[in-house]
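A single protein chain has been removed from this complex, and every other one stays in its place.
Naming follows writing order (A, B and C), and every chain is counted from residue 1.
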Amino acid sequence: MTAFAKGWEGLPGFVSAKESFGETTVTVEREEIHAACERARDDGFTFLADIVTTDYLGWGHKGVSGYIGTGTGRDLNHPATQGFQSLPAPKPKRFSLSYHLLAMEQPARRVRLQCWLDEGESVASVVSVWPTADWHEREQFDLMGVQFDGHPNLARLLMPDDWEGHPLRKDYPIGGEPVRFSDAE
Amino acid sequence: MTVAPERSARSRRDWPIVFPPPYEGSRIPARVPTILDVPAELLATDDILQINFGPNHPSTHGVLRLIVDLDGERVVGLNAVIGYLHTGFEKTMEQKTWWKCVTYPERIDYLGYQNAELVFVLAVERLLAIEVPEKATWMRTLLCELNRIHSHLIFLGTSALELGAISMFWYCFRERETILDLYEMVTGARMHTRYFQVGGLAEDIPEGFYPECRKFVEWMPHALDDYLALLDRNAIWLERTKGVGLLSAQDAIALGQTGPNLRASGVDWDLRRDQPYLAYDQVDFRVPVYAGGDVYDRYRVRMDEMAESTRIVDQCLRRLERMDGRPWIADDRKVVLPPREELHTSMESLIHHFKIVTEGFRVPEGEIYVAIESPRGESGCYLVSDGGPKPWRVHFRAPSFVALEATATCIGDAIIADLIAIVGSLDAVMGDTDR
Amino acid sequence: MLRDWLPFLIYGFLALAIPSSMIAMSFAFAQRPKARTRARVIPFESGVSQGQMKPQRFTVSFYLTAMLFIVFDIEIVFLYPLAVQLNALGWFGFVEFLFFVVILLVAYVYIWRKGALEW
Partner (left out) sequence: MADEPTRLRDYGLQSERLLWPTKGPSRFEEELGVEDLERALGLTTLDKAVRWAQTKSMWPDTFGLACCAIEMMSIVSSRYDLARFGMEAFRSSPRQADLLIVSGRVAHKMAAPLRQIYDQMLEPKWVIAMGACASSGGMFNNYTILQGVDRIVPVDIYVPFCPPRPEALMEGIIRLHEAHQAGVPPAYERREVAT
C-alpha cells in the first residue's frame, strides 16, 4: 500500500486534510507545492486530471447566500427542521489553486492538493512533474492571472494575445466588450 | 508504474495486453511539452516552410490552428494555437441560477452533449445529497451510451472522410439520424436535449420509445459489421493509419490522456468500470484496450466501444421496460418543481414552485470534483457553491483540451498527410477544448 | 486547299472562341469590390494570413518526382504513333518498340533501387 495509507502528514508542506462530499482535500503551503506534487506522483498519483483556480473575492460578504436546507433529514410538514441560515465559512486567502490528482489503480484514489495564494503571489510550475500541466497552467494564468514561475512557455492560451485583464476574476466585468471589429472600414 | 495494472479474476477486461510499447523512452518534446521545436540544424538552412493549418480548415474538426513547420512534406515543427472558440462558459454560468446552468454544459462538448450535461447534474446532486430514483439513473445510462455511439459515429464519419473513405460519412450519418430520432422522441430535441434535471429526468419516457430503441439496438451490430467490412481490411486505410501517430502508455499518462486515446496506448483505465457511477456497476460490458498507440488502435477502440455501448443500451432497455409507472424524478420540493396539478391544491407546493422558479433552489456550501467517462475521456466538473442560488465557480475538465496537448508528441516524423490522420484520431472537439 | 484545311480552321476557331467568351463573360458579369480590396490580394491562409508569403525554397524531391513523371509519361506518348502504324511497320516496328521499352525499364529499375520513388 502507499505511504499515505495512514494519512497525509508525510506530504511536504502539509497544512491540513479535509474529507467532504466523499473527497479528500489536502491543503499544502504555497512554497511547498512542487515538492508535494512530486511526492504525490511518486506515491502513485501518476495522473494529473486538472488544475483550477477559484477567486474568493467577495465570498459571503453581501449576505446573498444563505443555506436553507438540503434534501436529507428534512420533513416538509415540520418547518422547524428547515435548517438555519448560515453564511459560508471565510477563506484564508483570495485565490485557491487546486490540483486534482488520480491514482490509476484498483481501488482508484482521487485527491485534491489545494494551496492558497493572494494577488501577485506566484507558484512553482509542476510541468516537470506532469507534462500535461503545461496548458492547464497557461489557461489559469490567462483566465485568472496566477503566475507560475518555471513554466517554459507562460503566455495567453485562450484569449487573444493582446487582451488586457484576466476574465475569470470576480472583479472583471461580465458584459460583452465593445466590438473590436466595426463594420466601417 | 505498471502499464496495465494486474487485476483480480473478477475483472471484466479480457483483452490481454501482450504487445511491447510502440517506442522506448519518451517522445515528449523537451523544452515545452506541447510544442515540437524545429531541430537546430534545419532552422539554419531556411528550407523550413511554415504554414497555418488555420482556424478555417476542413480537416481540423473545428477552429483549431496548427502552426506547422514543414521540411518538404515532413513535419518538423508544430505549435497548436487554440482559443478561437473560447465562449467563457465558466464566467457566464456564474451569473445564472443552478436551474439555468444545466443547459450550458451541453454546448461545451457538443458531440458528447448528454454526457457533458450529466457531469454537471451529477456534481450538483452530490452537493445537494439528493437521491435520484432508479428509473432516472437507468434512463440516464441509456441516453449517455446512445450519446457515446453518436459521438463515435461522427468521429468515424469525419475521420474516414478526411482519409479518403468518403462513403463512410454517409453510412455513419445514417445511423446518427436514427439515434437523433430516438433523442427527438424522448426529449423533443435532436441535440442539446436538456433532458437531465437536478434530481432525475425532466419528463417521463414516452410510450413508443422502447420498441424504437429495440429496433436500433438490433440494427446497430449489422451497421458496425458494415463499417468493419468497409474499412478494416482496406489497404489504403491500414496504410494511412497503422504505425502513425504513436503514443506510448507512459507518455499518454504523463500528458493526461484519457478515454479512447489512453486505452489505445495500452493503459487499461475506464471510469465507467473503475469508478462506477449511474448504473454502470450493474451492467456487464467489456473495456477494449489495444497497446499499439497509433491511429489504427484509436479507431479500433472506438469501434469496439460502439459495440459495447450497444450492449449496454440493450441491458438498460430490458431493465427500463420493467419500470413503468415508477417515479422518474426525486420528490424533494426544495429542489424539484412540484407536479402541475399539485399547484391547484396545496399551498406549500405553490410556494415551493414560486421560490424555485424565481430565486432558484439553493445548493449547500462546498466544493466538489466529479469525473465521468465521456466519449472523449475523463470529463470532470469542479463546482464551488457558497450556499446561494448561483454557482460560485464552475470549471470543466475537458478531455479534448488535453488530447490536443499530445499532438506535438504524436507527430514524431509524420508527413503532412499523416498530420490530418493524427489530429482526426485524437478526436478533439473545439468547444470542449476552448470552453 | 481551303477545303482540306476547313475542319482544322473550324476546330481552331472553336478552341479560341469558347475560352475567350468565358473570360469576356466573367468580366461582363463580375462585380468588383469597391473597398477593402487588400484582403482580396493576400493569399488565403485559413483566415490568419499576414500578407504576401515570402518566396519559399522547396526541397528537391518535388522537382525530382516531376521529372520522373515527365520521363515516363512522354514514353507513353511516343507509343501512340507506333500504335497507329503498327500493322504497317510489322515485326520491325515491334522489335523497335521492345528496344525502346527495355531501355526505359532499365532506367525504371535503376531509380527504383536508388530509392527515388520513396517520398
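To be clear about the criterion, a contact is a pair of C-beta atoms (placed from the backbone, for glycine too) under 8 Å apart; a residue touches a chain by one contact, two chains touch by 3 or more.
On a predicted model such as this, the values are computed, not experimentally measured, just so you know.
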Item to check | Touching partners, among the displayed chains, of the absent chain | outcome: A, B, C
Item to check | Contact residue for the chain not shown (choose from C:Leu2, C:Ile18 or C:Ala35) | outcome: C:Ala35
Checklist outcome for this item: Note that subunit B touches the absent chain at residues 54-58, 62-63, 83-89, 91-92, 103-104, 107, 110-111, 113, 154, 158, 169-170, 173-174, 176-177, 180, 190-192, 430-431, 434
Checklist outcome for this item: Per the touch rule stated above, subunit C touches the missing chain via residues 29-36, 38-40, 44, 46-49
Next on the checklist: Give me the subunit A residues in contact with the hidden chain, please.
Outcome noted: 159-160, 167, 172-177, 179-183
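The criterion applied here is as follows: only the chains that are shown with their structure count from here on.
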Next on the checklist: Applying the touch definition from the top, give me the chains sitting in contact with each of subunit B and subunit C.
Outcome noted: none
Checklist outcome for this item: Per mean C-alpha coordinates, the chain lying farthest from subunit B is C
Checklist entry - So how far apart, in whole Å, are subunit B and subunit C when each is placed at the average of its C-alpha atoms? => result 47
Checklist entry - Using mean CA coordinates as chain centres, what's the subunit A-subunit C distance in Å? => result 62
Next on the checklist: Could you work out how far the Cα centre of subunit A sits from that of subunit B, in whole Å?
Outcome noted: 23
Checklist entry - Residues of subunit A touching 2+ other chains? => result none
Checklist outcome for this item: subunit B residues touching subunit A in their complex are 1, 5, 7-8, 28, 31-35, 82-83, 86, 88, 90-92, 94-95, 126-131, 253-256, 267, 269, 274-275, 330, 332-335, 348, 362, 364-369, 371, 378, 380, 382, 384, 386-388, 392-393, 395, 397, 401-402, 404-405, 434-435
Item to check | Residues of subunit B defined as touching subunit C within the complex | outcome: 46-47, 49, 51-57, 65, 71-73, 415
Item to check | Footprint of subunit B on subunit A - complex, ascending | outcome: 20-23, 25, 46-50, 52, 54-55, 59-60, 64-72, 74, 76, 86, 88-89, 98, 100, 102, 104-106, 108, 110, 112, 127, 130-132, 134-135, 139, 143, 152-153, 156-160, 167-168, 172, 174
